[in-house]
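Omission of a single protein chain aside, the complex is shown with its protein chains in their original locations.
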């Protein structure tokens, strides 16, 4: 669970959070899983890439709101894993996405390092 | 068809375009449909919102690349419409999304103004 | 004092934080002064605007770093105020800016509301 404050830079002229920023918030939450235990999601020559996203924008958030991102690993295969990420404003679910990730090393898709899957799974 | 140059701000430490920026590129392309004929996607008290995105990240782009965004309206209902948006790097399809849009006025979902649908359809 | 984690979205292909994002971090810190006491930097029809920035980029930050933003009001006039904002990576000063702000209401520069100056001054 990661908490995120909505700042000016996150909003647009519609007065609410710009839609793609919810994906950024999800990425922060994924990365924070690693950072908070002193690890890094990125290796010297390897890093996660997003392969597919299905996202539902259920409600909106505005300047000053505090959002909570919940992340669950719900499928793990050799070459990819899928996370469910949900963003809440207080108790209201405002965004939900499934995010499919692969791992790239030297420009090629490789097996996701077991250590990284374990970190995502135990979170 | 909108052409977009990849600048530093679009990339991340992985050396490639940060994933959610492809959604920004798609939004630029949708807005440009209106701007280029002297119209605005946003009214005084109404604007489009993204309700659902299904996105496939097929390949990557890097600093200096020129990308082309192609947009097609493929479904139009009373309260929402769905666009297919494809991003090419030269002849290679690198990103593809279906983007479902609704129209909000004074915070409520309303019928999409016919003039706006017509603009999206004739594009 | 506001703490900020550096995420992928903040970095660029040079492997470090994209330069203008330090200004975003400073804006987060200014806004947080208001948010943390339950106030909003923005009124119904008024908000701060940045009029001038002098910024020194002294060192760099990378993915996963935790930065601390320190903000001090060092001049307050009727129609503008100037803040000193410093960003530290552990004990190292990596960015320093003076940020001159005015207050806009209905598109015109007005006297900064006394309540807002008081909040910035007591911080």
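Going in written order, the chains are labelled A, B and C, and every chain counts its residues from 1.
The definition used in the following text is that a contact is a pair of C-beta atoms (placed from the backbone, for glycine too) under 8 Å apart; a residue touches a chain by one contact, two chains touch by 3 or more.
Computed from a prediction, not measured in an experiment: that's the story for all the values here.
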Among C:53, C:66, C:93 or C:121, which one touches the chain that has been omitted from the display? C:53
Using the definition of touch stated at the top, determine which of A:63, A:83 or A:120 touches the missing chain. A:63
Touching residues on chain A - with respect to the absent chain: 8-9, 11-16, 18, 20, 62-63
Hidden partner interface residues of chain C, rising order: 13-14, 16, 19-21, 23-24, 27, 42, 47, 49-57, 60, 104
Chain not shown, touching residues in chain B: 5, 7-9, 24, 27-28, 31-32, 35, 40, 42, 63-64
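As a working rule, only the chains that are shown with their structure count from here on.
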Based on mean C-alpha positions, which chain is nearest the centroid of every protein C-alpha shown? A
Nearest whole angstrom, what separates the Cα centre of chain A from the Cα centre of chain B? 21
Which chain B residues touch at least two other chains? 13-14, 16, 20
